[in-house]
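A protein chain is absent from this complex, but the other protein chains hold their places.
So, subunit A:
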Amino acid sequence: MARVVVDVMPKQEILDPQGQAVAGALPRLGFEGVTSVRQGKHFELEVDDDVDDETLERIAETLLANPVIEDWTVRRVTVESADGSVAGAV
């Protein structure tokens, strides 16, 4: 098994009112200095070892993200289990 992380973000040119709302809330809570917030989605997939990169890219493109409005990145991450052994490829 491998863990795959897919991060999906609204494209730069797409207005992100949710991110703006978060940015607007921070000063009201006393947090200064945050000039911009953009909000996206973070997916963690546990996949069998025989699922190749091309398939992962298709999964991201066809379902997890809408290419019209969103950009995405796919990456495999290392998972450390409770006994200290390391699984997955970087």
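Please note the rule applied: contacts are C-beta pairs under 8 Å (C-beta built on N, C-alpha and C of every residue); 3 or more make two chains touch, one makes a residue touch a chain; residues count from 1.
One rule holds in what follows: contacts and distances are computed from a predicted model.
For the chain of the complex excluded from view, the name given in UniProt is "Phosphoribosylformylglycinamidine synthase subunit PurQ" [choices: "Anti-sigma factor antagonist", "Phosphoribosylformylglycinamidine synthase subunit PurQ", "NADH-quinone oxidoreductase subunit G" or "ABC transporter ATP-binding protein"]. Of the candidate positions A:Met1, A:Val34, A:Leu63 or A:Val77, contact with the unshown chain belongs to A:Leu63.
Considering the full assembly, A:Ala21 is the residue among A:Val5, A:Ala21, A:Val34 or A:Val77 that touches the omitted chain. Where subunit A meets the missing chain, the touching residues are 10, 13-15, 17-18, 21, 63-64, 66, 68-69.
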